[in-house]
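Have a look at this one.
For this depiction, one protein chain was excluded, whereas all remaining protein chains were kept in their positions.
The chains carry the letters A, B and C, assigned in the order they are written, with residues numbered from 1 in each.
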Amino acid sequence: MPSSTDASINQAAAQAQLKKVKKQKVLLMGKSGSGKSSMRSIIFSNYLARDTRRLGATIDIDLSHVKFLGNLTLNLWDCGGQEAFMENYLSQQRAHVFSNVGVLIYVFDIESRDVERDLATYVNIISALGQYSREAKVFVLIHKMDLIQSTNREAIFNQRVAVVRRKTAEAVAILHKHQPSPSSLSESEGGIDLDMHLFATSIWDQSLYKAWASIIHDLVPNLGVIETQLASLGVAIDADEILLFERTSFLVVSRWSSHEGDRNPYGDRFERMSNILKSWKHTCSKFTGTPRNAEQFTEFEYKMGPTFSMFVTKFTANTYILVAMPPGEARFNSAKLNVAAARPWFKFLDGPPVSAGPPGQIPAGLGGYSNEMGGMAAEA
Amino acid sequence: MALSVLPSPDNFVGVALVINRSRDGPRFVFHYPPHVAAAAAQSLGSQADHGDDMDDDDDLAPRRNSRMASFEGSSSHAEHGADLGNWNHDDHLVTDSGSQIVPWERVAGFPTKDLENILTPARAYHKRLFQVSLDPLYCVSYPIYVPENGVWRKKKREQQRTSGVKDDDGSAQVETDGAAKSGDKGASDADRLDRRDAAKGAEEAEDKKSNMTMFNLVFFLHPNKHEVRDLVDVMFVHIIKKINKAYKYCQQRSDFVWKESKKILALKDKGREDKRKMSLLWDEILATSSLAASMQDIYEAVSQNKIAALQLETAEGMVTHSVQIPVPFHVSDLPPDPEGDQSGLWMTTANSFIPDDDIEEPEYLDKNFALLLLADEKKIVAELQGDPDGATVSMVEFVRHCKPTLSFHQVGQQSSNVLTPAQVRKYAEHFIYWRRAIAIPPLHARDMYIVNPNCDMRKLQQASARWARQFPLLPALPNFLAELSVAPRPYKLHCPSKAHRHVYMQMLAWLMRGGWVTQLCTFAYVVVWPEIIYEVEYALEAEELTSAKRAQGVAREPSPSDTDTTLASPGSSISALADTATAGFGFLSLLDDASNMSSSVATLRPNTSSDRDTPIASPLRRPGDSLSRGTSHDSSVSAASLSTPAEQAAEKARLERIADKAARDLAERAMAHARKAAPVRTAHPSVNSARHLVGISPRIILDAKKATGKESRYLSAIGQRLRDRAAAAPGAASKDAWEGRVAETWPLFWKYFNGRSALERIALQEEMKRKDVWNLLTAMSEFFICVRHW
Amino acid sequence: MIQGIFYARFFPRQGTRIVAQSPPGCIVPVPGVDKPCLFDFGVLQEYIIPRQAFRNRYITVNEPSGKYSVLGFPVSINDSKYDRNEFIFNFGLVVEAAAVRDGGTDGHDAGPGGDDNDQVPYERVVRRLAATFAEMEKQTGFLSQDQSARPVDDSDGSGGSDSETQSPSKARAAAAAAVRNDHLHNPVGSYRRRPIESLLEIIKEDLNNYGECMIPVDDANTLNMKLFPHHATPPIVRGWHVPVAKVKFADVVDPTWDLTLQRVVAHVDGVADVRRIAQRADVSLDLAKLALRHLLYYDTVLLLDIFLFGACYAPRPGIHDFVANVGGMVDECANYVCAGGAVAVSAKSTGADDGGGGAEGSSGQGASGNGAGEEVLMTTFCVGKTVAEWLKLHMDAGLDVLRFVDVRRLVQFGVIKGCLYRVHKHVVSKQYLAALATGQARPVAGGDPLQRYTDGCHTFDQIMTEQGLTDAEAMEKLKRLSASAGDLGVIYK
Partner (left out) sequence: MENRQRLEQIDSGTMPDATAQQQPAKGAPRLLLMGQRRSGKSSISSVVFHKLPPNETLFIESTARIQKDSLSSFMDVQIWDFPGQIEIFENSNVTFDIDAIFGEIGALIWVIDAQDDYTESVARLHHTILNLQRSYPQINIEVFIHKVDGLSDDYKFDIQRNITIQIQDELSDQGIDNAPVNFHLTSIYDHSIFEAFSKVIQKLIPRLGQLEAMLTNLCRTCRFEKAYLFDVNTKIYIATDNTPEDMSSYEICCDFVDVIIDFTEVYGSWPRTQQWRDRLEGEPWDQPLEDQVACDRAEAGMILSDSQRPIMLREVDRFLALVAIMKEGSYDKMPQINMNVDVVVKGLEEFFRITKQKNIVEPTIMKGPGRPLQGGR
């Protein structure tokens, strides 16, 4: 294979700039019943959407230390949204909750009855955040979109976005008043505005994966390395598209598309693939009777005659890889071989070599989820 | 003194460290022992609570609850299937739902994930008792928070201080106050901190940014229902507070607690991923972290009620600290439960009976106590030389010198003053603290020793075996004890010959150590026999009369009636005078001791006033005063309101009437007094059964030292007796001198006649020859009654 | 004393809130009450409605100042009919904290010790409240249907109803539930129900004033609660113990009592030992012991040893209280021990007119009691002196003790009051002991029944009662038992 040589060069270059394990504090906030725990359990605990009905309310803060890939740990603070708790976060625990925050995920319930109140709380949260963690990124999810007629979704969402942006601005203004150091503030203000992203989500479709993929995207260490290496792999096996998934959540960690691949009309295909594969995984677990969050399938190949071929395969300990490519038996087989050959370059995705468990054991990622959502009612 | 509840593996089930951090939140760092048993909650009907047994409709409650529990728990518990049943709690399990059950993530039946939340209380608990009970488990701790400004580390000067944990306590207080005052500027401080750290390596910065906000060393207790308070109390005061302060000290100086926690958590994460057996992981952690090791020590030692010696390897060097629950090595009275945990303890009242006003005086203790080493002298010396330091030499010296027969005071002297009293005291305390020795009243061959009523016969087997090895050629332990116990006799009488004296004292010491014997002490109260009482009463009456007459004499010419009286009983009047004299003397002497003994006299004055007896100031005046006051008051009135002659006449008449009446009364009383049998002093008041004494019952003076008023007169009267004896003694100068001494020592000794000071100690206290003391006591023995116990 | 009582609930929207409290404002402030709350609710709420792992069990926590403890039993009932699938509530009490030495570092005075702030009795109350209301909720939705139940500090009533409002996703599940348990949605409105607030009020008052309460909650349910003091488990009763009644059983005993208990009680006379009582009452020894243990628990009897003139008693430190006549002990003793109606005895006075002494005693230094009589008697007991010898001693001194006092009663009084203790007689066989130590000898079954007593752990009382021998006989047998002369030793302790 001509490819492997130049790839190995990239690899060497890449290895040089690898970073150590990273930890991130992620606040998951929003009014009670807005669906925080549900989305969390779907993304990280392999819940089925309908299983989340069985969840109880989150008392105070439910902390989980989620290992994502080998080298990223998300300290996920799922904050119960009851008023009593909110008051508490903003007063007693203010410093404790809002300092060292990497990402704030604020969830709005689209069908909430008392929008004004929600926004008021939101503003308080934002200003508290601004006070203790200026560099934090903010993701606002307008959730439960499935409860809106699909026809009106667009409109309602946009209108909501407008309101939230306005309120955010107000919050920043409040910060202005309370913080006498304009220099640092201006940038922090900018920070808040710039680093705010809004998504319309529903646990019933891939919109959730879109939001979360973009949330974790910036958090993943060594992203540059991953991308360059994916690219070189893609070129080597002349694929049309390559997606890299985290093994448990099936969130897209990184992707690469050829020119042709970019022409693909389906803009939502990435989160859609996440969704498809995740639910496929569930099907398998139901079939095999093995745990949901255990690894399910290793190999999935599909050749659609002369139209295209694709395969999804277990890649590194913590990742799956999807390759979509032109048809052709020989091409297909060599691609598979090359992908296998490329595994070692991506070993770093499994984090510091020490932490890679011996084969045959459930690898690192799993540990992180097991202890959260203790009362997993899914099997009922 | 004796603690009712002590920690044991049954009621002290584990210790755990929980910390809280602003980035990754509460973390359950470490716990020991590895497996804290899940104590079944009472709601599952395990507890045998008398109340519940009795009304059965309440038993339904528990069952209901348990059902609810299983119902709600079904989701979480059903998930780990039957495999939990036969789980060794060492390997990892994977549940049907695929989640991994990590052996160290369930403690006492709770997920650590939940525990770490409930065990990181709000700042309001900073340096206070935090106690939450999760039926039936009690979690008790003393949470320590970072100062409001978010900086553990102390300012430079404080870092230089190498002072012990104790004074750290004080400074800690200061620091928190300071933080409290500077509420907001705390933030800016924190920022400064951040910037400073930004300079340091990324590692450093990372840690600082996610700094530990509090740590909490939690003790899991499982006390009996009725012992909760005692156990918590004991643990909190002696262990929990102290250890947490020690940790705080290290945390402030070298970020110790966090650094160690970080290490441990890392190991646990790795262990979780590699699915390491818990046993292996724990060994590793204990080996690598001195914090974890210290927790092990704490548990192992405290649950066995030993001394926990912490050795914390902080960045700034080893910090050592030791905590313990002081064990009672003696009890003052028989424990209620003969098979209880106190059985076998040596019994003595030596400590509990220390007169309150002497308790502070070191001299008192120095004279009354000797050090009894619990281990062999050589062994201890070896131990000392094991890790030598500055004091080692003099301590060895001390060990060599101190004998159970020598009071600290004497040790000081014997060591030809190599050791200052302060040193002696210090070292003694040291050995007692480390449970290498106990303080006992010095052993003496003339004292009586009886089998300790509290001794634990169950230990007799082993003891007699050891005894046999120690003292091969001597009577076997059972027999010796039997011999001792038949009847109380001075110890020396058990000793066949002077040659044996030494070894017999060793045997005695041995028995003391084992709590097999205890000293039989003698406690005395002064008893006032009717004769004395009568005499004093009589004298008082006489005085009253005389002074009354003197008062009347002022008013008008003496009436025949008084002459009668004076004629009637010359002896009595004389005696009265004599009495008053002695009484006076009695007082003075008493005052003397009182003043140089203590300040208690002052406090005594008030309650004398309640007495209808004469106040200390002027015993003779008062009755007269009172009387004259009675009259003169009237006269003063008259003097004030003299107006018309008629009135004056009337007034005069009235006065005369009154005067007459007074005179008549006086006369009558005088008659009565005269009619009374004059007190007769017999050589032995105790057996005087004269008619006039019938109906008077002897009285006991509870504390001769504090005696006042009439009681003091009794005492002096007794003193007088003794002097009389001296006088009465026919010829024989020596005897005379002797009786004299008895009389003199009486006022000196009576302070010991309070039922609390053992007469055996007088010799030590007064630094007199004990033989001498005993003779004196016997001489005056008629005047006190004795009680004998340990 | 119950300082406060409250009903807390978890509302899916507002979270943990107090629904009812008594006295008003004791947990969370209410308008019109300016009295400060007992503690900061914000700090403790996580222990009042804890996370799931800690629910459905008895939980107590002390508030930071250390003055009070909160006792609660958070209950969560899971059912898809509830919003968020569970209904969580807690009926809690606030009582004085068990006083711990310098509990808070700011040295608040540690509350009075003793059982006045003993929390144990309240545990059952809390459990009962939890159990009762949980059951009522399950049967009739008593709590969840209570429309008046909104947080006391809830300005707009949005929260009150929200336990019932069901998100669309729930609708069908709830319908399903409805089908399953049809009694679910029966009209709770039809109940005559007492507002919980006043319920709590009554509970608190009754328990504080009468130590029990019996309160109808609605037509169907009544709360019966009583505070039972909790005592330590009583010591083991031995066959040779002599129980003495502390109360007049004749007055208290009633037919509802346990039969064995009744029988046993009938024979408790302060003289008979347990074994004999068992025989007389014709109940098995173990049952008798059990019964007596029960009486011990309720502190209605106490255990003494068998009184014998041959036995020996000695003073213990408690005697000083006697001498000092603490609590009029001496007079009490006089009344207890005096024989043949004579008033008080004194060392010399021939009974009858001791009034003078008495008067003076009480008027003068109160301590010195009336006459040194009993003191002298008591204090003259001593180790190694049997009662008989003691008696002789006084007789010789010319005091006809027997005329004035019932010696047994005197001794027992001394023992009960802790002035005297029984010096027990233990017999030890050197050889047997050595044998045991080396593990050679076991108490041989067929062997001499007495041998097993010779390890020093057994008192003569035991030997005598169990073997039915007199002291002398026992001694005889034992002597014969041992081979070598010097082997046997008798230890008095």
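FYI, contacts are C-beta pairs under 8 Å (C-beta built on N, C-alpha and C of every residue); 3 or more make two chains touch, one makes a residue touch a chain.
All values derive from a computational prediction rather than experimental measurement.
Asker: I'm checking contacts with the chain that's been left out. Which of A:Lys23, A:Arg94, A:Lys167 or A:Lys303 qualifies?
Answerer: A:Lys303
Asker: With the missing chain put back, one of A:Gln92, A:Ser112, A:Ser214 or A:Thr290 would touch it. Which one?
Answerer: A:Thr290
Asker: List the residues of chain A that touch the chain left out of this view.
Answerer: Touch with the absent chain occurs at residues 49-50, 146, 149-150, 204-206, 240-241, 260, 263-266, 269, 272-273, 275-276, 279-280, 283-284, 286-288, 290, 294-308, 310, 314, 324, 326-331.
Everything below uses one rule, namely that only the chains that are shown with their structure count from here on.
Asker: With chains as vertices joined when they touch, what's the shape: line, ring, star, complete or other?
Answerer: Basically all the chains touch each other, so complete.
Asker: If you tally contacts for every chain pair, which pair is highest?
Answerer: B-C
Asker: Using mean C-alpha positions as chain centres, tell me how far chain A is from chain C in Å, no decimals.
Answerer: Averaging C-alpha atoms per chain gives centres 60 Å apart.
Asker: What's the distance between the Cα centroids of chain B and chain C, rounded to whole Å?
Answerer: 26
Asker: Please compute the C-alpha centroid of chain A, do the same for chain B, then give the distance between them in whole Å.
Answerer: The separation of the two C-alpha centroids amounts to 65 Å.
Asker: Scan chain B for residues touching two or more other chains and write them down.
Answerer: Chain B, residues with two or more chain partners: 75-76, 111, 117, 122.
Asker: Specify, in ascending order, the residues of chain A that touch 2 or more different other chains.
Answerer: As it turns out, chain A has residues touching two or more other chains at 54, 60, 92, 374-375.
Asker: In the complex, go through chain C and note every residue touching chain B.
Answerer: So the residues of chain C in touch with chain B come to 40, 42-43, 46-47, 50-62, 64-66, 69, 73, 75-78, 86, 98-105, 119-120, 124, 127-128, 130-132, 134-135, 228, 230-233, 235-236, 297, 314-320, 323-324, 346-349, 353-354, 356-357, 361, 364-365, 367-373, 375-376, 379, 382-385, 418, 421, 423, 426, 428-430, 433-434, 436-437, 455-457, 486, 489-493.
Asker: In the complex of these two chains, what residues of chain B are touching chain C?
Answerer: 41-43, 49-52, 58, 60-62, 64-65, 68-69, 71-72, 74-76, 110-111, 114, 117-118, 121-122, 124-125, 127-135, 173, 224-229, 232-233, 236-237, 332-334, 336-337, 339, 349, 352-353, 450-453, 455, 457-458, 460-462, 464-465, 476, 478-479, 481-483, 485-488, 520, 523, 525, 527, 530, 689, 694-702, 710-711, 755-756, 785-789
Asker: Hey, which residues of chain C end up touching chain A in the complex?
Answerer: 10-17, 42-43, 45-46, 49-53, 76, 78, 80, 83-86, 158, 167-170, 173
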